[in-house]
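Coming up: chain A.
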Amino acid sequence: METFYSILPELIRIVVCAVCGAVIVFGNALVMGYAERKLAGHIMLRPGPMEVGPHGIYQLVIDGLKLMGKQLVVPAKADPLLFRFAPLLAFAPVFVPLLVLPFSEKIQGFDLDIGLLVILALASINLLAILIGGWASNNKYSLFGVFRAVSQNVAYEIPMLLSLLAVVFMTNSFSLKAVVAAQSPVWFIVIQPLAFLIYLVSIVAETNRAPFDLPEAESELTAGFHTEYSGMSFSLFVLAEYANMFIVSSVATVFFLGGSSGIPLPYFEYSGIIWFMLKVYSLMFFLVWIRWTYPRTRFDQLMNFCWKYLIPFALVNLLITVVMVKLL
Partner candidate 1 sequence: MDINQVKKQWQELSTAVEDVEYAVSGHDYNVCLECDKVRDFATLMLDEGFYLVDLMAVHVTPAIEVVYQFAHFETRCRVLARAFVDDKVEMPTISDIYQGANWHERETRDFHGVVFIGHPYLKPLILPEEDVDLKPLLKAEAKLKDVDAVRRKPPEPAPAPKAKPAPKPEVKPAAVKSQEQS
Partner candidate 2 sequence: MAEQKKSLLNVHSYTKECIERYDGASPQRTKISEAPPLIRMKLSDAIFDLCRANSLWPLTFGLSCCAIEMMCCGMARFDLARYGAEVFRPSPRQSDLMIVAGTVNRKMAPALVTLYEQMPAPRYVIAMGNCAVAGGPFDVEANYDVVLGVDKLIPVDVYIPGCPPRPEALIEGILQLQEKITGKRFPFPQNKMPEGA
């Protein structure tokens, strides 16, 4: 009994974190889904969703409920078990990285020493889910999407890691809190502009968004890896995509934009979270903006760009960082 009481606060903490994580995941999907459609509308000279609620703000709730009410189709020749399992596998792991993100100095689930590793490890599971889902669909378009998704995500993980590693070398810690603390005079975007650029390009490819949305290239592969998914299993993939966008943007914020640091607002102890969210959503706005502006690249160009430019530059950047850290 004593041991139970000793771990009780920890348990409560876990439950609270999980609930908060769920709120963030679903809330983020609603906000981003609405913002994306509205922004797309305004970029395209049209109003976007307008009728459902004032300026259409209930549109995403309505869409979500509708998708819940749709029939779930498992194609006759698909692998039924894997086909049903894939969306869950895509969706479930997105909660864990949220636990280690420092939303402000005081709001953080767990401050792990290996926070960055947890995030990167779990973010890669999404890829596995895509692989399983696309394979199990038994559809050639899905298979194509999977080919592309796997090679693209594996390739772009390297420059992403290398650019983050440069920052880790400077702070000597994988802990996200320590990284934020190390940026108290200047943000790392000033010291490591190249790493930030490389990271920014990589996350566009990592989240499979235009102009690097080849796994779901609409004009080539109809709907890519989720061609056969309907209803709720489709929306789980979409939720996971938005959650991943949130996570990679948060990592960018923590590593390059000073995390929750900003002008402290009066009478509000937790003001850091406002700055944090502001930075995250500006990054996400940037992602949406380029999605609706650029044409799609070709697959070989995308891979060449990664292996011939991003990785060498990231390596050089890392080397210079290491030398500078040693010298100074």
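Convention: a contact is a pair of C-beta atoms (placed from the backbone, for glycine too) under 8 Å apart; a residue touches a chain by one contact, two chains touch by 3 or more; residues count from 1.
In picking the candidates, the idea was that all candidates are chains of the complex that A comes from, given by their letters.
Being a predicted model, the structure only gives us computed values, none of them experimental.
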From 1 or 2, the one in contact with chain A within this complex: 2
Residues on chain A engaged by candidate 2 in the complex (per definition of touch): 37, 41, 44-54, 56, 58-59, 62-63, 65-66, 69-73, 218, 222-223, 226-231, 234
